[in-house]
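Sharing a structure, written as structure tokens. Questions coming.
Missing here: one protein chain of the complex. Every other protein chain is in place.
To keep things simple, chains are lettered A, B and C as they appear, and every chain counts its residues starting from 1.
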Amino acid sequence: MIQPPCGGRPRLRRPGGPKEYCGIFGVYGHPDAAKLTYFGLYALQHRGQESAGIVSSDGKKVSEHRGMGLVADLFDEKTLAGLTGHLALGHVRYSTTGSSLLKNAQPFVVTHGGQVFALGHNGNLTNALSLRQSLEAKGSILQTTMDSEVIVHLLVRHMNGGLVEALQKSLPQAKGAWSLGLMTRDTLVAARDPYGFRPLCLGRLDGGAWVIASETCALDLVEAEYVRDVEPGEIVVINKHGLFSHRLDVQKPHRYCIFECIYFARPDSNIFGHNVYEIRKRMGKKLAQENRDLSADLTLPFPDSGNYAGLGFAQESGIPLEMGVIRNHYVGRTFIQPSQSMRDFGVRVKLNPVASILKGRRVVIVEDSIIRGTTSRTRVKTLREVGAREIHMVVSCPPHRYPCYYGIDFSSKGELIAAQQTVEKVARYVGLDSLRYLSLEGMVEATGFADPTFCLACFNGDYPVPPDENYSKFGLEG
Amino acid sequence: MIQPPCGGRPRLRRPGGPKEYCGIFGVYGHPDAAKLTYFGLYALQHRGQESAGIVSSDGKKVSEHRGMGLVADLFDEKTLAGLTGHLALGHVRYSTTGSSLLKNAQPFVVTHGGQVFALGHNGNLTNALSLRQSLEAKGSILQTTMDSEVIVHLLVRHMNGGLVEALQKSLPQAKGAWSLGLMTRDTLVAARDPYGFRPLCLGRLDGGAWVIASETCALDLVEAEYVRDVEPGEIVVINKHGLFSHRLDVQKPHRYCIFECIYFARPDSNIFGHNVYEIRKRMGKKLAQENRDLSADLTLPFPDSGNYAGLGFAQESGIPLEMGVIRNHYVGRTFIQPSQSMRDFGVRVKLNPVASILKGRRVVIVEDSIIRGTTSRTRVKTLREVGAREIHMVVSCPPHRYPCYYGIDFSSKGELIAAQQTVEKVARYVGLDSLRYLSLEGMVEATGFADPTFCLACFNGDYPVPPDENYSKFGLEG
Amino acid sequence: MIQPPCGGRPRLRRPGGPKEYCGIFGVYGHPDAAKLTYFGLYALQHRGQESAGIVSSDGKKVSEHRGMGLVADLFDEKTLAGLTGHLALGHVRYSTTGSSLLKNAQPFVVTHGGQVFALGHNGNLTNALSLRQSLEAKGSILQTTMDSEVIVHLLVRHMNGGLVEALQKSLPQAKGAWSLGLMTRDTLVAARDPYGFRPLCLGRLDGGAWVIASETCALDLVEAEYVRDVEPGEIVVINKHGLFSHRLDVQKPHRYCIFECIYFARPDSNIFGHNVYEIRKRMGKKLAQENRDLSADLTLPFPDSGNYAGLGFAQESGIPLEMGVIRNHYVGRTFIQPSQSMRDFGVRVKLNPVASILKGRRVVIVEDSIIRGTTSRTRVKTLREVGAREIHMVVSCPPHRYPCYYGIDFSSKGELIAAQQTVEKVARYVGLDSLRYLSLEGMVEATGFADPTFCLACFNGDYPVPPDENYSKFGLEG
Partner (left out) sequence: MIQPPCGGRPRLRRPGGPKEYCGIFGVYGHPDAAKLTYFGLYALQHRGQESAGIVSSDGKKVSEHRGMGLVADLFDEKTLAGLTGHLALGHVRYSTTGSSLLKNAQPFVVTHGGQVFALGHNGNLTNALSLRQSLEAKGSILQTTMDSEVIVHLLVRHMNGGLVEALQKSLPQAKGAWSLGLMTRDTLVAARDPYGFRPLCLGRLDGGAWVIASETCALDLVEAEYVRDVEPGEIVVINKHGLFSHRLDVQKPHRYCIFECIYFARPDSNIFGHNVYEIRKRMGKKLAQENRDLSADLTLPFPDSGNYAGLGFAQESGIPLEMGVIRNHYVGRTFIQPSQSMRDFGVRVKLNPVASILKGRRVVIVEDSIIRGTTSRTRVKTLREVGAREIHMVVSCPPHRYPCYYGIDFSSKGELIAAQQTVEKVARYVGLDSLRYLSLEGMVEATGFADPTFCLACFNGDYPVPPDENYSKFGLEG
């Protein structure tokens, strides 16, 4: 219940340092590289809604357009026509608030020594502050609070030996999670940290232009063929001579972010080699298997994020599915507060339960996760108001008890209700008759992956990369 | 597949004269009347997305705010704070293009003889041109091409005997479909034509303020209790003395618009006294009963309009439901055209089929209606591309063969594919392996209403009110 | 000191009913009629800065664009390209505040009986309320509070006998001041009330297209040749058959507004047949002749409105001219209020006195008029602050003691300081060492016109057309 998956949930403002929720899309070798990138970002919009940008190059001239807001609002035919060239890199970002939001829009672009570097990053560095302090001590000035700027500064300080050598020397200094797209005037680069926390894949258009994307749903939209994932610890360099794969010296065991599977990625994407829709449906099935005792009249997913586990749960349990909460598709950005003389209609503006379906019935809500519990609590309340008799909830992952340092925005234990409370107390707070979480083993089994493939730190506290000592002090803003 | 139901479909631009797709919401007797109206319009946004407006009154001062665009974009705390008073009337509108879109935003407001009249209208008059010509011949100047202005001009010419008498004398002159909300400085009026083509209901807030709304989903949002429908041929007058019901002299048999049930109204609304979600689910069940021979691997609704009939069909047929088409919730207003070197991604921007669910499978699409066939055709094409083996379609109403003169925007036979072609040819055009429509009798039976309650003219050409001779010449614009 | 002449003064918000400060420009017979009209309005911008509009016609299709703001901001190449046709009418307006400013932008356009009427008006009707009440009693609905709408309603009620007959019958009903431009699909009309309060002239482009304009400076800009003034009581009709002059039955003695000469018209215009720059310079000379006793070190005009009388005064008196107040040309619309901890910089933002020119000197300010006295008072204060030793003021007209009912915005006696106070007290209030007004006779003589040609009502209370009894009650807004 953190970040809109495919857009459904309210966009939450969260405290804490810079977050790196992002989507990346790049094209090499197509006359309409920027326009393809526009469509690619469209498909990745769920990975970041606060800012977006596209940088393009024809080999000489570099053009860029970035701004705050949604891809569909930021770009029009005119801005896209100005983004000429066969090479383009795009980025969508969910950033935190700050005094200089626009300058934090990515890709981050600099000119140095006559060359242009544009970088888009998805993930979060755990040693960003140390790197930043070290760069400043050497006389560098950093303009933003973004990890991507830090990476570019590391890079330009190693450019004497050429781009690949610079990447080989600078990227191992960046600890934590980073899937990144880099563009110069004539080259497109895709790289992924040795653990492979965040997804990144490679596609091709009719055997010609190369495409890089955070998720395969973006390949689908531009009708590119999926080729393979960019491997953890791999640097893929694409230029006029072809595609070249390089390996970082440092190699690590894979630690994919399981929350991408549970919630964050789009259900029509394949990530880490598996289809998300099917993973979620299997999680729903597993939930039904682990909770055979649960008896109810209907299975109720909250649209759209609960739909897929909901389907699996209903099919396996035999408790019939009802889409008994209707979503208003016209919810805008401005939120008008009710007056004192009025009740709070906040939830119902977006989601309205169908009374005649729910009244007097025993309901099982299928939910993907409970983070702070507040959203679930309000939703359950509206079901009570229309007369649901019993309300149970099954959650398609274990309780979230540990913060994430790799780019998912539940950064402190204090925000995680399950880190503070027993399951019984969570159920009581949310207003449920019963609450059941999927087991850790059940979840991993449902994915269909071999076991030690995932980072499960938010569930079990086992961090593949420990954060810097001064990690919590990070944050230059204000 | 005409007008976005709860928002899903592309907004089509259609030729022809002024259309009166609309939603109405009004409040009498609440200190935050305009703010409640704002929330009410939010819930009715699916009934019109091109313009919106709210007029309010404190008994003396009348305030208004209208504009082009969505309710959420048009109003903010500041504009709402300016709409003072205990009385408010709001309107959302889907208008056709023209040179003067803004002035056609409703409610239509005039000052006359020291009184203020604000009118919002849902429906379509069949004799608007005759009325307009007659008014001009008497020296009146009309500013807009809206039926609501015609009604106001009729009204003020009868105001000598007071408001109720003026309504009684003027409304019977307006032929066709009209559910309307009218506001003066101190009075709120709701009225419905004798056939009752369009819905309109009455609610109450905690036994205090009165609310009128096109659909009950708007009552739900502001947590008003549903009291009853405004009756066909009834004029409800609300002022400081209470609520008074008057009857037009002319009474007619009820002819509710069945397309409101099939497609137009929100599934969480009750209209004409029945729940829309349940009607649609029963239509899906009836479709399964009428097509027992149909064999397939999965039931596929296109979100969100096909979901409810899809659920009913899957449950009754036993063909399992898959939500195998993913909707992108970030689709914007601007539509970027692909370049010549690119394929057309138009459909996939909004809806992406999940290949791993559909590949090699036999699919039954559940659709609410086929109007021109173009949208269905494009959608079917994307399913073929991801490898669906067989594609069948069941439609939860009979073929549309006749235009509507009462406010639904399929105004000429030429636009209706089923008016031109046999079912087999439609199936071939759309690209289906088979196509089955619900029978007229099955559809009416599924509604749960007694038979001669509905206007079925778009299916059988039996028009309750024949249009004026010069109806087709209507249209002053250009 | 009322209305920006050629733009210099602050735009004042004044209480009271609708004012009709305006400028009119029209073209018949040029392929770029709308673009010429755009340039013409540019030159007439000093006559109204709150809204502007252009309506054009190609004989069949009528196009329009209107809005709030300056001509240069409202129109661009694209909007002008949409205003096709050989016939165009434009209008600039200074309106009062109200709830519906935009709809009050002119030209006022209606469609009636298949014909289109667009009307732009400069002046003020003294019987607008009676006319309005009479029209409403006959069933008409009026949309705005503008006199131009009243005139159009009168017109359409007489259209049976054709346009000229309708003008002959309807215009005499409009009492007061009206110079107007009217356009139908194929005809351009210019007309002026029998007294000729407001200017209106006729020009021609290279012997081809006809042009009508409030002032000749607009002819200059489009390089049209001045032909003659539209005569008081004349109706000029221009269509494909040529230009036709008609006379109203009612003829009256000429009563030109002398304040157009003193202040309102642009100095580079000829109005009522004389050049405004020269009139103002002669007024300055006459001021010097009537005040031979006045001794000072320098003549100081406040730019730009005082410049021309200032030049005449300096040349005749021998007191050297110094342009010792510098005008900031970047003054914007938003006015930021100083904080409590700051002084009020309001005046100095616009006009800064040059201390080294003024310190220790005896100064004669040449001013065109004193209305409320507040602006003069603040300006004099800044001169004192930089150390002027003596400050005298000469004003190029007599004291304003009576309101104007014909379109100049000093509508009540209470606003006119000279109606309340003796000249001595005005001098003291403004902070002057002495104050001298031009005599009524001197002023008229300086114009070079024969004596009983002007309306002098604001100086002597002699009103050519007395206002309606209920004039002061006028004003439907609020």
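One rule holds in what follows: a contact is a pair of C-beta atoms (placed from the backbone, for glycine too) under 8 Å apart; a residue touches a chain by one contact, two chains touch by 3 or more.
Because the structure is predicted, anything quoted here is derived from the model rather than measured.
Novice: Based on the whole assembly, the unshown chain contacts which displayed chains?
Specialist: In the entire complex, chains touched by the missing one are A, C.
Novice: Considering the whole complex, which of C:His241, C:Arg292 or C:His329 touches the chain not shown?
Specialist: Only one of C:His241, C:Arg292 or C:His329 touches the chain omitted from view, namely C:His329.
Novice: Looking at the whole complex, which of C:His112, C:His153, C:Arg266 or C:Lys285 touches the chain that is not displayed?
Specialist: Of the listed residues, the one touching the omitted chain is C:Arg266.
Novice: For the full complex, which residue in C:Ala190, C:Leu311 or C:Cys397 touches the chain that was left out?
Specialist: Considering all chains, including the one not shown, the answer is C:Leu311.
Novice: Which parts of chain C face the unshown chain closely enough to count as touching?
Specialist: Against the left-out chain, chain C lists 4, 6-8, 30-32, 35-36, 38-39, 42-43, 45-46, 49, 70-73, 75-77, 80, 217, 220-223, 266-268, 270, 275, 277-278, 303-304, 307-308, 311, 315, 320-324, 326-334, 336-339, 341-343, 345, 348-349, 352-357.
Novice: On chain A, what residues meet the omitted chain?
Specialist: Touch with the absent chain occurs at residues 61, 63-64, 99, 103, 110-113, 136-143, 152-153, 156-157, 476, 478.
Note that in this section only the chains that are shown with their structure count from here on.
Novice: Could you name the chain whose Cα mean is nearest to the mean of all protein Cα atoms here?
Specialist: That would be chain B.
Novice: Considering only mean CA positions as chain centres, point out the chain farthest from chain B.
Specialist: Result for the farthest chain: C.
Novice: Can you give the whole-Å distance between the Cα centres of chain B and chain C?
Specialist: Here chain B and chain C have centroids separated by 50 Å.
Novice: Between chain A and chain B, tell me the centre distance in angstrom, where each centre is the average of that chain's C-alpha atoms.
Specialist: Spacing between the chain centres: roughly 37 Å.
Novice: Whole-Å distance, chain A centre to chain C centre, using C-alpha means?
Specialist: 62
Novice: Would you please write down the residue numbers of chain A that are in contact with two or more other chains?
Specialist: Within chain A, no residue touches at least two other chains.
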